[in-house]
Each structure stands twice: as structure tokens, then as C-alpha cells.
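Note that one protein chain of the assembly has been removed; the remaining protein chains are unaltered in position.
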Amino acid sequence: MMKFEKLVKGGLAAVMALSMAACSGSGSSADTSTPAANDGAATDAAAAPAETTAAAGAFKLGLSGPLTGGASVYGQAVKNAAEIAVEEINAKGGVQFELTMEDDEHDAEKAVNAYNALKDWGMQISLLTVTSAPGAAVAQMYQDDSTFALTPSGSSLAVIYQDATNAANPYGNVFQMCFTDPNQGVASADYLSANPQLGSKVGIIYKNDDQYSIGIHDKFIAEAAEKGLEVVSDEAFMGEDNDFNVQITKAKDAGADILFLPIYYQPASTILKQANDMGYKPTVFGVDGMDGILSMEGFDTSLAEGVYLLTPFSADASDDLTKNFVSTYQSKFGETPNQFAADAYDCVYAIAQALEAAGCTSDMSNADLKDALVQQFTSMTFNGLTGTDVNWNTSGEVSKAPKAVVIENGVYVGAEG
Amino acid sequence: MKTNKNFFAKLFTREYRSRLISFLIIILGYIVIELLMATGNLSSMFQSLLVPVTCYIVAALGLNLNVGVSGELNLGQAGFMCIGAFAGVCISGALAGVISNGIIRLIIAIIIGALLASLFGILIGIPVLKLQGDYLAIVTLAFGEIIKSLINNVYVGFDSNGFQFSFVENKLKLAPGGKALISGPMGATGTQRIATFTVGVILILAALTIIYNLIYSRSGRAIQACRDNRIAAESVGIHVANTKMLAFVVSAALAGAAGALYGLNYTTLIPSKFGFNLSILILVYVVLGGLGNMTGTIISTIVLVLLPELLRGLQDYRMIIYSVILILTMILSNNEKVKTFAAGLRKKLTRNRTKEAAADE
Partner (left out) sequence: MAFLSYLINGLSLGSVYAIIALGYTMVYGIAKMLNFAHGDIMMVGAFVAFFALNSFGLPVIVSVVLSMLATTVLGVVIERLAYKPLRQATSLSVLITAIGVSYFLQNGAQLLWSSSTKVFPSIIGNGSLKLFGGQLQISYLTLVTIFVCVAVMVCLTLFINKTKTGMAMRACSEDKGAATLMGINVNSIISITFAIGSGIAALAAVLLCATYPTLSPTLGSMPGIKAFTAAVFGGIGSIPGAFLGGLLLGVIEILSKAYVSTQLSDAIVFAVLIIVLLIKPTGLLGKKLSEKV
């Protein structure tokens, strides 16, 4: 009786082992690029002569991000924008891309799997990951395998430094398109101290299981102490928590007239509502994560009236680049792009610019591409959606000017100072 | 002739056979995979799955001892993994300057992880095992969440003065050259990746040895007696609480060892990874593999870890397909028709075999 079961299970184990081997050849990539590039992917193993010219010289661009689960909103935004950028660049002729994005569920373990799936696919250049923790988990592997990576939104120091505690030992091959978190904390504190009319007592609500939020928060506190800003309440929340009444009450009772929110726009929208319900109306100051709040479906934008934020990108900007991008994005996906999307769009263009300038071809090895790109990135300047005259230092940190904007009548208006 | 037959009879009794088969599967699988790797036929993605699979197998084997053999629904296995993982990362980080050999450090980390997790197992087991059924399940869930939540607030650093701890707020003041090992909710970063597949396989074999030796011992039979009828077991003089505690602690220790191996396989590790969802995931491996069936646990873990990766081609649809497969498997494996069909098939096969045996004689 028992034997049959065992037999079947033994057989299953053998099948599993075989399937592991069988799948090793094909990998299992999920192509998200243009139809032309798709054809290339289908035939690239066979290297058929019928390949389109577009796909023949295409660089294989890979990335991972959360496409399912709680953080998938960021992954989807990056995916959509990167697709648009690749389509536009491919249509222009010149540098050609083939894009693949794998799901990492915002989890370090899955990010490693996703990285290896991309490697099996033959990735040459990477946009690393969408979120920070998975990015920190795979950065070392990118260094070991000498692949160039430019993350759109992995803003933590741990993404570009081996020793994040002391910001030492940069990987050297991993670059960031977004601000590093500390950079934003300092900029926020500087802005507030330079504009005392906004208020003098600061209350903070941050998310303490998010590297992004902690990074900004810690540097803000340090800089605020130096600039003589008074922090009267400093409260945290975690995870999917969406009851902020306690934190808001504490800030209110401490007499904070500025509420600093170094968090993303979803919890921020709840905080704005709960503060409003409580009749508490401080000057709210946010960072780039706050961008996106106006385009949330169903959000009462009057709640965000008078909110200040530092952002490199605003979907309401009137320059042609932003206008074109926003309208393409809206017509394709029915949503307004947020800063994740803008950073991803810029990433693809920055890589294209660097590849063009260095005269790279897609038959170069990953290591050669990396050397050429690192050389370009540390010397070039880039103009994109999220800033003009953007440049990078050798550690991979970006330098661009955060713009302070204030929300008036439901749109961003440049703030003075 | 007769003695010979007895010897074989003993070797091929049910218990020995099931042991033998699971060991053989593991060793065979290991050889096949090593061969594939050596010949370069194993894709990077599958190579990256090897260590986590062994971790999940060890944790699931431990849970099966708890749920299948001892009959107590434990929803907090991830909590013990969490303890093991962060203990392992700390030990390995602290010893990095002293012992340069990764394997030795890994083994020390696994042992410490297992010990610490079993210590917590004893502490938690004392109150938990007083409860029964779903109430016991919810208390294990609660402990799992508490462990996760506490580690979310722990800051550990290591410098020339030894370990430094801090709670809720990061007040660590490390001497120059010091290293933050755990930074609260951000977890451990910059861990040296020293976990290897070979050590993982050895850990599985060790786990199987421990579990089988326990099951087929006097205490093991006592554990099963308590599961089947607590009152009858008590009436024949079995100390129910101690007996159940044994299974609970061994299970926790295995989870701790698995956690240490897991933690040392990634450069970053966050406490929120070890939440309720992971506990449930491990429970799914155990239930699909069959309660009390160790070989089944190993196979179902491999299948279920691989499944989402194999479904990557489906992109956005993969998790929904995964959930449908999960539901269908549960429904089909409990369907009367499928059951009768399988039983009939089994009967047919055994009949053939008895015929063959009769012909041989």
C-alpha cells in the first residue's frame, strides 16, 4: 500500500530534478518590450537570420520590481514608464533596447531569484530594482558579475554602498536616478530653516520599517538640530498601519505648526484627512514620495491645499518633455504618472545617452559595457523629466536640484526660496 | 535462509523503508544537482533557489513534527526562523574578524541559531501547550507576531568592545570600525553570504535523522499517543505537557537552524519577512505533503517553491494561477472519486506485486 505512494513521490522528485535542468536552458523571461523586440526575444536563442534589424543590435535591459503584492503600485509605474521610454527610443533608430522586467514582490529573496532569471535571459544593462531593500540584496551580485545598474527609485544608501552605516565602499557600478534619502532630509531642513514664515515647531510622522523614510528622517533630525529647528514631536508608524490619530494628536498637543511627512503619498493622504477631521491645520511639508497625491482616484484635493513638497518631478509641469510623457502615459495606461514613473523614464534615456556617447554596441561584454557606462555617467550631464544638468559622482549618487512646490487650487506652484 | 529473511524483513519494515527512501531522494537529488551545476546545465535562477529550498524544507520538516506528529497547529514557525536568522547573522558578523573560514562560521551560526530558537521554544511552549486546538494555534500566531515586532525594534552593533544592544530607538554608539548588525526594522544589511547548498543538504539529512529517531523512539510513540488520545495517554502515565514540549522544542530548533542558513544567504534581511504569511506558507508545504509524511513534505516544498518561479512567464497572472492551483489541489486530494480511483490503482499495483512475489517463490 505504502509503496505506491513512495514510488510516485520518488518519481516526482526525479521529474522535479529533470524539470530544473530542462528549464535551465530556456529560462522564463517575461518580455515587456515592443513587438519588434519581442520577436527578437523569441528567436534570439536560435539567432535566426530573419531577426529584425531593430532587435539584432538591441541592448538587453533588465530590472525587477514588485508587480504583485502590496508594493506593486511602484513596480507597475516603473514598468509602464520604462516601456514608453524603450518604445520611443527604439522608434528613433540609433540605440535599441529590449526590456524585461521580473517580479520581485518587494522581497529580498525573490529579488535574488529575479536577478538570476534576468541573468539567464542574458541581461546586459540593468535598472536594478524599483524598491530599496531588494536593491540592497542584489547590488553585490551586480558588482560580482560586473553589470552596470541604474536604479530609478532605490533610494537607500545600502543600494550603492557596501557599508551603508558609514556610507563607505561604494559598489561603483550601481547608480541612482533618485535622490539618496539623506540628501532629501538635509534639503528639507534647510528649506524650512530658510523660510521661518512657514512655522517654527516641527512635528514628524515617519514610517520606521521603510529605509526611504528612515533615511530622510534621520538626516532631517541631524540637520534640524544644526539649523536650530525645533522638533517637538517625532512619531513613527509601521507596515500597513493606517490609523494615525495617535501620532497626529501628539503633534497637535505638542503645538507643532509644521508637520513633516517623509513618507509616500498613500499614508500621507490618510494623515491629511485625519488631521483635517481633528481640526488640526499645520503647514504640511513632504518630500518626493508625496508626489502622486493629487492623482489618487477619489482623493479630495482640497485636503492637500497648501501642502509643500520637495520634488524633482511634477506631472503638471508645462515643459514639452513632461507634457508629452504625461499625455502618452495617460493615453496608454489611464493614470497620471508619479515620480517613480518619471525616474524610470529618465533612467532609460540616461542609459541611451551614455551608450550613444560611448559608442557601445550590443555585442560588447557586460564588463566592457559597465566600464564604458561608469566612465560616461561620472562625466556626463543629463537633462530629463526629473531635473536638468543632472550628474553623478563616482559613488553613484545623483546630484540634481530638488524643487520646492506648494499645492494651490489643486496644482503645483513653484514655492519661493 | 530464515535469519537472512528476518534481517531483510527488519530492514524493509515500514519505518526503515520510509527513512531509507527519504534519505535516498535527498542524496540522489543532491548528486543530480551537483552534476548539473558542474556541467553548467543549471540556470542561475535555479542555483539561487537551492539554498532557500533547503531552508524551507528544514523549517517545514520541523513544523511537520509539530503539526503532523504531535498534532498541534503551530502558526508561528516563522517567528523561530526569525530568531535563528538574526542570531545567525549577528554571530557570523561578530566572528568575521576571528574566523575567516565561511563554512565554520556558518556551522557555528546554525548551531547558535538552533539553540537560541529552542530556548525561545521552551519559554513559549510552557504557556502555549496548556491550550488546545484553535486557541493554541492563535497563541503561536501571536508569539510569532510578537517576536517579529520585537526584532523590528532591536538594534545590535558590534565593535572592539563586543556586542551592543539598543531597544526601540537606535542609540548605538559604535567605536570606529564598528559595524551595525541589526538596525531595527531595516534589519541586517551587508551580511556576508556564506550559506552553501551542501551545508543545506547536510542540514536536511540531520533534520531527518533527528526526526526519524525521535518518531520511532519511546518518546515518539508517546507524542503520537498524546495526539491520538490525550486522556488515554495520560491514563497510561505519559506526561502530556513534557511530551508535547519535546516535539515543540525540536521543531523550533529546526526552524532556528533553517533561519540561520536563510539569513546568511542574503546580504539584506528584514524582520517583516518573517510574518504570519511565511508561517502560513510553511504550513501549506506541510499540509500538501501530508501530515506526518516527511518525504511528502520535502517534495511539496520543492514543488511549491519552484512553482511561482516557473510561472514567471505568466507575469501579472502568476500569483492568481498559483492560488488556483493551491485550491484545486486541496479539493482534488479530498475528493471521494479521486481518492477511490487512487486507492483502486494502488490495489491493482499491490496485487500485481503479490502475484510476482508468489511466482518467485
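Letters are used for the chains, namely A and B, taken in the order the chains are written, and counting of residues starts over at 1 for each.
Basically, a contact is a pair of C-beta atoms (placed from the backbone, for glycine too) under 8 Å apart; a residue touches a chain by one contact, two chains touch by 3 or more.
Keep in mind it's a predicted model, so treat the numbers as computed, not measured.
Novice: Of A:245, A:381 or A:394, which one is in contact with the hidden chain?
Specialist: Within the whole complex, the residue contacting the unshown chain is A:245.
Novice: One chain is left out of this view; which of B:35, B:122, B:168 or B:241 touches it in the full complex?
Specialist: B:168
Novice: Which candidate, A:144, A:253, A:356 or A:408, sits in contact with the chain we can't see?
Specialist: A:253
Novice: When the complex is taken as a whole, what residues of subunit B touch the one chain not shown?
Specialist: 67, 73, 127, 130-132, 134-135, 138-139, 141-143, 145-146, 149-150, 152-153, 168, 230-232, 276, 280, 283-284, 287-288, 291, 316-317, 319-320, 322-324, 326-327, 330-331, 333-336
Novice: Determine and list the subunit A residues touching the chain excluded from the picture.
Specialist: Considering the whole complex, subunit A reaches the absent chain at 68-70, 72-73, 76-77, 208, 235-243, 245-247, 249-250, 253, 265-267, 269-270, 273, 276-279, 296-300, 335.
As a working rule, only the chains that are shown with their structure count from here on.
Novice: Measuring centre to centre with CA averages, how many angstrom lie between subunit A and subunit B?
Specialist: That pair's centroid distance is 34 Å.
Novice: For subunit B, which residues are in contact with subunit A within the complex?
Specialist: 14, 17-18, 21, 24-25, 28-29, 32-33, 36, 41-49, 52, 152, 174, 179-180, 183-187, 189-190, 193, 266-270, 272-273, 295-296, 298-299, 302-303, 306, 309-310, 312-316, 318-319, 345-346, 349-350, 353
Novice: Can you list the subunit A residues touching subunit B in their complex?
Specialist: So the residues of subunit A in touch with subunit B come to 1-6, 9-10, 12-14, 16-17, 19-21, 23-25, 27-30, 32, 67-69, 102-103, 107-109, 112-113, 115-117, 119-120, 133, 136-137, 139-140, 158, 162-165, 208-211, 214, 238-239.
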